[in-house]
Every structure is written in C-alpha cells, then in structure tokens.
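All protein chains but one are shown at their positions in the complex.
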Amino acid sequence: MSLLQLEHVSRTLRSGRREHPLLCDICLSMDAGELVAIWGKRGSGRSTLLRIAAGIEPHDAGTVRFDGRELPCGAALGDGIGWCGHGARGADGIRVSEEIAGALLARGLPKPVAQARAAAALERAEVAHAATLQCGELDTAETVRVSIARALSTQPRLLVVDDPTAGVDLLERDGILILLRSLADEGIGVLSSAGESTALSGADRALSLSEGRLRGSLSPELADVVPLRRRAVM
Amino acid sequence: MLSVHSVLELEGVVKHYREAGEEIRAVDGIDLTVAAGQMVALHGPSGSGKTTLLLLIAALLRADRGTLRFKGRDLSTLSPDESSSHLLRDVGFIYQSPQLMARVSAVENAAVKLMMAGLGMREAKARASDWLARVGMGERVNRVPERLSGGERQRVAIARALAGDPPLILADEPTANLDSVKSVEIVELLGSIAHERGAAVLLVTHDPAAAAVADRQLTLRDGKLTEEIDRRQTPIGERGGAAGAGMEGAGVEGT
Partner (left out) sequence: MRAPDAPRAKALVRPYALVWFYRRWLRIHAAQELLAGLGVAIAVALVFATIVAAGSIAGSAGEVVHAVIGPADLQLHSMSPSGMPEAMLHRVEALPGVQQAAPLLQQTATLTAARGRSVTVDLAGADTSLVIMDGLAHTLPRATLTAGGIGLSATTAQSLGMLPEGALSGHPALSAPAGARHVSLQLRGEARRLRVSALLGPETFGALSRATVAVMPLGELQSLAGMRGRLSRILVQSRPGRAAAVRSELTRLAGGEIEVAAANQDVGLLTQALRPSGQASAFFAAISALLGLLLAVGALLLTAPERRRVIAELRLMGTKRSAIVQMFAFQGLALGIAASLIGMLAGYGLSLGLLHQAPRYLTEAFTLGTGTIVSSRPVLIALLGGVLSTCLASAIPLIDMRSGNALDGVYRGEGVPGNGLGAPAQRAFAAIAAVLLAAASALFATAPSLALIACAMLALATVLAVPLALSGVMRAGRALAERRQRLTVLPVALSSLRATTLRSLALAATGAVALFGSVALGGARSDLMHGIAGFAHSYSADAAVWVGSPGDNQAVVPFRPGDIARRIAALPGVAAVQAFQGGFLEMDGRRVWVIARPPGAARHVLASQTSAGDPQLATRRLARGGWVAISRQIADERHVSIGGVIRLTTPSGTRPFRVAALTTNLAWSPGALFIASADYARLWHSSEPTALGVRLRPGAGAEAVRAAIQRILGAGSGLSASTAAQRQASIDSLASEGLNQLGEISTLLLLAAILAMAAALISAIWQRRSSLAGLRLSGVSPVRLRRILLVESVLMLGAGCVTGALAGVYGQAVIDRYLAHVTGFPVASLAVSGRPLQILAVVIAIVLAIAALPALAASRVSPRLAFGE
C-alpha cells in the first residue's frame, strides 16, 4: 500500500472572475522510505501540489490518500505528516527549542516529553547548536533545518518539504539534501520540491511539473536513483 | 591622487562599534577605488563588515577614520539632508530582501524613488516602466508584489534602485533568493548597466558564478580587503581597462 497517493487531483485558482487552472489531473503515489522531488519553475504549481499533498490546502477535484485513507484538509498534519515550508518561521524573541516544544505541548504532551523530543529532533536535523537561539537569529540554512526539526518532532511518516534549498547558501545546500536523503533512508517518505536541477540530488525520483501536469515516474516501481552529487567546496 | 573617472575613493576607512561591551572592527582600514563603468564583486563571510562598508559608502554611517570620496566630494562633510539626497540621487541600493510595498503595483514600487526625487507621478511611472522593461518585467508592470516571484520582486527592486540613473550602484546579495541561472542574469544586467551607463557597481555576493561576471573580485575578511582576481589586470585606483570600458559605455550612450 502506498504511503501517499494522489488520484486525478486538480486545483484551479480564481482571482475575481478569472480562472487559472494550476494543477490538472495529477496522479502520484509514493512509498515510505522514498525521496521524491518535484521540479518546476516558479508559478508551476509545485508548492501548491506539496501543500495539497500535506493537506494544507484544499483541492478542487480528485482524491488524496494518506496511509490508504482519504485526507481531509489539515487532518493528518502533525499526525503522520510533517510540513516544512516558507512563511511561518516562528516568532522573534522565542527560543528555537521552546518553539518546537510548544507545538508539542499544544498537542497535549507533558512538558518533559515535549522538551526531550524537541531536543532529539534538533539533534537529528543537525541544528542542536541553534536550540538556544531565537527564531529571528537563524540564517537561511538553519531556518530550513529547524523547520525540518519542527516537523520531525511530531514523528511523521511523511515529510513534505517545500523548496528546501531556496535562498540557502550554495555551500549549505548539499548538507540539507544529504539530511533529507538520510531521513528517507530511515524509512520516512520525503516529498520535496525544487526550482533548479541541482536541488534534485539524492532523490529516488525526480518529477517535473509544468503547465499543471506532472511528468516522470509517477509510481515507485520505476525508481530511478539520481546519485548524490558531490560538489567541490570553494 | 584623484582620478577623473573614479566614482568612489576610500582611503584608510575605519569603522568600529561596540556591541555587548565588545569592540567589533567592522571596517578596519580599507582603501578602495571604483572607477566609472566598473563592476566590483565583494565577497566575505557573514559578519565580515560588508554591510557596514556599504552603509558607509551610502553615507548612512560616518567613518571613524579615513576619507570616503564620491566624485571627489568628501562624504563626511555632508549634512544629514545632503546625505539623504546623496542616497536619493547618486546611489542605487539593492539589498537581499527587497522591501517592496505590498499591494502596490510593480511600476509604482519602482517609481517611489523618482517620486521622492521630485518627479511627478505620471512622469515617474513612465520612467519606471521603461526600467521595468529593461530588467525584463515589461509585461508585469501592473502586478502587485504578492503576485510576483522572488526573482521578479528583486527585479522590481533593481528597477527602483536604477530608475534615477545613479552613478553608483550598491548591491548587497541581490541574488540570494534566486536560482543560479537567474542570479547570473541579474548580475549580467548590472554589469551591462555599469558598462553602458558608466556607473560604478559594488556587488556583495557569495555566488562565485555571479562574482565571475564582475570586473574585479575582492574579499573582505575581519574588516580588511584583499583583491583576489582582477580579470582585466587593472591595478586598484589606476586608470586602465575598466575606465576605458566606462569611456566606451559613455561613447555608446552618446551616439
């Protein structure tokens, strides 16, 4: 059984009286332990696709199944699905570890458990050093890693990562890709998006999205591993 | 020695400041001359004083020691009003996160500086849309920033900075939010403006591909400047190829 399955998903944007089909009839399935990267230009709908897959944004037609069950908007976020994206990045004046533990407290976990889990997640995302920093003090790469840690703290089975390398220093990009690969190797399904081909490194499958259509190996059987590229450090 | 074509001259510039009781030598004795039509790439780890250097050149900070001259004029003698006007008319400042006004169309965002410089709204918008066309945004002049991508927003910010034809362009990581292809495009655009219009461009960047487009590459470390590569073998502060390029640019402009 697939971990995530999108069947004939469509999404149309409406602004005023104009309609703009963004995603048309998208089919995709992925398994646990897979790293799938969606590659497309700005405005191609790659973020929207990821947001629908994570249940953040509603879709107009088709079905999204997570773990075989249909996924209503927002249902599994934090309960099996972890999301890292841009936009929300925690408030200034709050320490990173507190921020992550807070989300766990809101889920009803006791304080010591929440704190331990936050620390473990930061450790796993290789940003333990940032635990006592404030959210506003992080650089771009640290922000991405912290948001991965935040998602990991809920112990997800599917991690949806929107454009993890955007704006990240070239030197740091590979580290993040290596982290995602290692998470997939631990058995977490990772769905990521990228704006340029260099960010596809380490993916089991790279799918391209343009004009609302997804192209490439849409199901795991045809896995075609893109080897992790080593870059010379300048 | 004052070169006719040097737009910017820095001699022994020092800026220290204290933070949490600790003295930070942000800029620690910098000599630099940038000629008209020259694009200089500046590279350095974060906290190396790049931003401080740019703020000094923009006359938003005063140096502790040393002199900064813009077209022969000592920046330390400017009154606050004059330094604002220096920033408004002489400098185009491009920085990492373009502070565009939300819900305001690209052309109006690009026209802000022109309007502040005293141009009427209509005239300012006409010129701004010319510049938007130049940076490849001709078809999106009426889009609001929310409907633009990061790269497009950066282009609007660049059009805003360049719209007044400033002789000096300061760019602080203008390509940080862009992918590598677009970064090179933007940097090439800046270079072509330098060469065509005879503007001096100081570009802070981490991206080696972007830096490669520049005429000179410098590295700033602990407040000190070292020259890494000088593609055109132009010694600092000397008339040479870069100045010649400026001349050529001016010539093209003239015909």
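We just call them A and B in the order they show up, numbering each chain from 1.
FYI, contacts are C-beta pairs under 8 Å (C-beta built on N, C-alpha and C of every residue); 3 or more make two chains touch, one makes a residue touch a chain.
This structure is a prediction, so every number in the text was calculated from the model and none was measured.
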Which residue, B:S85, B:S149, B:S192 or B:T219, contacts the hidden chain when the whole complex is considered?
-> B:S85
May I ask which residue of A:C24, A:L109 or A:A128 touches the chain that does not appear here?
-> A:L109
Touch list for subunit A against the chain that is not drawn = 51, 55-58, 72-74, 77-79, 81-83, 85, 87-88, 90-94, 98, 102-103, 105-111, 113, 124, 136, 150, 152, 154-155, 157, 186-188
Contacts from subunit B to the absent chain lie at residues 51, 55, 58, 60, 80-81, 84-89, 91, 93, 95-97, 99, 101-104, 108-109, 112-113, 115-123, 144, 146, 160-161, 172
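The rule is short, and it goes like this: only the chains that are shown with their structure count from here on.
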Write out the stretch or stretches of subunit B touching subunit A in their complex.
-> 46, 149-151, 176-177, 179-181, 206-208
Sites on subunit A touched by subunit B in the complex | 42-43, 139-140, 166-167, 169-171, 195-196, 198, 234
